[in-house]
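Note sheet for the following structure.
Left out: one protein chain. Kept in place: all the others.
Now for subunit A:
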Amino acid sequence: MAKDGIGASVLRKEDRRFTTGQGTYTDDVNRPGQLHAVFVRSPHAHATIKSVDLTAARAMPGVVAIHTGEELAEGGINNLICGWGITSKDGTPMKMGPYPPLAIGKVRFVGQPVLAVVAESRGQAEDAAHAVEVDYDILPSVTRLADALNPDAPAVHHFEADGAVWEHGQPPKNLIFDWELGDAKATDQAFAKAKHVVKIDVVNNRTVPSAMEARAVVAEYASAGEHFTLWNTTQNPHLLRVVLSAFINVAPEHKLRIIAPDVGGGFGSKIFTYSEEVVCLWSAKATGRPVKWASSRSEAFLTDAHGRDHITTAEMAFDENHKMLGLKVDTIANLGAYMSLFASLIPTYLYGPLLSGQYAIPAIHCNVRAVYTNTVPVDAVRGAGRPEATYVLERLIETAARELGVDRAELRRKNFVRTFPYQTPVLWQYDSGDYDGLLDSVLAKADWNGFPARKAESAKRGKLRGIGLSCYIEACGVAPSSAVGGALGCGVGMWEMAEIKVNPVGTVEVFVGTLGHGQGHETTYAQIAADRFGIPIDSISVIEGDTDKVQQGMGSYGSRTAGNGTSAVSKALDKVEAKAKKIAAHLLEASEDDIKIEDGNFVIAGTDKKLTLTEVALAAYAFHKLPTDIEPGLDEKAYFDPVNLTYPAGAFVCEVEVDPATGTTEIVNFTAVDDFGNVINPMIVEGQVHGGVIHGIGQALLEEVVYDPDSGQLMTGSYNDYCMPRADNLPTNFELAFQVTPSPSNPLGVKGCGEAGAIGAPPAIINAITDAIGTNDLQMPATAEKVWRALQGVSAKNAA
């Protein structure tokens, strides 16, 4: 193995530019003659636009253009789309409310773009935006998920007007789809023979993604070639290009270059197509000048797709031996005012199929009703559906252990899946895992058995100590394209592409269609190539994020890079290696089968005859000595379409101390043992777990999007009001470990790690707090106030 190869904690190649301030994020890109766009946004949650007066704004200094929804529609620009079609259980398609890039006639959430003002400077555009007069007729709004299906709730969209005919009568007006997964009859039968049934109601709190770099766009149009260039904070430039061209019709695909420069985090929010990209491209052509828009943080709160927001009732049936018989889950999911690009996927195929967790549950039925509300569209945020499923299941099991009076770890162990592949009753087939091993390891590392002594010690200091467990399953890289993607409603393929170019001097360029936005792709991919050829990573460059350089790609989200991206790279390396060996064999006058790669050389096995990669590459391009059955050049492209998803798993133990006087929770110990299959760079993977777990701590203890139910205003619209985790929210002790069961579904046996922490942490934390305070009546975020109130409830109950 090369010292920089697979399995080594290689320091990151990309760090130098970031630590010296030389990173180039989209807002750092400035083009000659650039104009600035500022969006006039809806101040109301729901309103009819009565009139717009642009007279004063147009006369403001520096104003070049003001774009309207009508102007775009007349220019042939289509609505934003949702790319995953979901069918309700009665066979009707999901109801998509039209989502124009700039509002036409009506606004449906606070922050919805209504007009775009384009001026010489951002300041001038802002001043002119203030001078725009929009007269609204305010309508009643519905922002709370719990209210959306009430018969008297205002309708966010009016589908009746479309003349749609519903076979089974008119569904509730804000219902987008009513979807089910699993066998309802088998599940009912399982419950009928159950000895014990345990039931919980849980709320999965709405959060914002909050990448530290807010979204930004620079759009440029060259009239000579009718060619567009878009610099954009995107996690998936190629997919964005398809959507902008084929669906939204703002630029032809072959004349639209999308460049994602350094992208400052995403957590899902930069997967989707947003109004601002469309409008800036439109404006660049209309004005003939480059147009920039950079989101403020306030705009990010109002426009980046939010996450989670579920209300769920779940029941589990057990037999007399505490074996699980069945699981019933009924969920309502808030998708906001319009359907974002993958909104429909998150509470369906990224949620229901995860409900089996690490357990052999014979029958599962899941029903999900997705609804519209007058809120920001909801889509994927780190974990996307999987945290919601894990939270339901792991709280339910912890509750069951308490109600049945059995050990929580043993209840889980009794029901673990142990043979692989394992076909769940909810679509997914697990490829590999060792759930006993994970649980054993985490219990030992967390000193689970020593907890009573620590609890007693805390009690002496007046603190309530609790311990919680969570065993999660992940599903990464939705695949294969046909059997899963296409069959379940996905509008695109789910493969990945890579191209390996060995230059004539023997340096290597790796082009790949994923898009790193903090995950260290430049280092990880380079390690794979270094490993293959035995060359230092400094002689390898990794190129992502430019549709002119990387031919195709599907981007990075859903922890798909590990399984799909590295596999595409691996496959392309196979092709390059085969060709290089053929060339070496010819030059060394040996058989191809006898050529081995050793320490960066192509060697005739068992001899000292060898060639360096540089010598082979030079021969491939100089092409003086090679026969005609070999083509010149040494570069190869490969697509990888996985045979299955990958299924990382893990076990987390969280230990908390609650101050009963204030309700404040401190996470004193957090222990995570994860199985991500083979690990390419342990340092980077540990970093992903750290980030994911703290993200989970944020959701469990601090973060919640709140709308005022009367006005529909976003109350948590800044970091002053929305509580992000900070350095002092870290667990006091934080221990990580890996266990390895390689995935059989891809060449490197990897599984993906980016979301695991955010998936497994919230239930572990809440299970610990409810253990400490002696009541299960607690919803996230477990703020000091909520915990204190829950404790008062316990005291009152004890007093009665």
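The rule is short, and it goes like this: a residue touches a chain if its C-beta (ideal position, glycine included) is under 8 Å from a C-beta of that chain, and two chains touch if they have at least 3 such contacts; residues count from 1.
Convention: contacts and distances are computed from a predicted model.
For the chain that is left out, the UniProt protein name among "2-hydroxy-acid oxidase", "Ion-translocating oxidoreductase complex subunit C", "Carbon-monoxide dehydrogenase small subunit" or "ABC transporter ATP-binding protein" is "Carbon-monoxide dehydrogenase small subunit". When the whole complex is considered, the residue among A:H67, A:R257, A:H365 or A:H695 that touches the unshown chain is A:H695.
Contact with the chain not shown here comes from a single listed residue; of A:Y99, A:F177 or A:F267, that residue is A:F267. Of A:A214, A:I259 or A:L325, it is A:A214 that touches the chain left out of the display.
Within the full complex, the residue among A:G7, A:G123, A:P536 or A:P632 touching the omitted chain is A:G123. Taking the complete complex into account, residues 11-12, 14-25, 27-28, 123, 210-214, 262-265, 267, 294, 296-298, 517-520, 683-684, 686-687, 690-695, 718-720, 724-728, 730, 734, 757 of subunit A touch the chain not shown.
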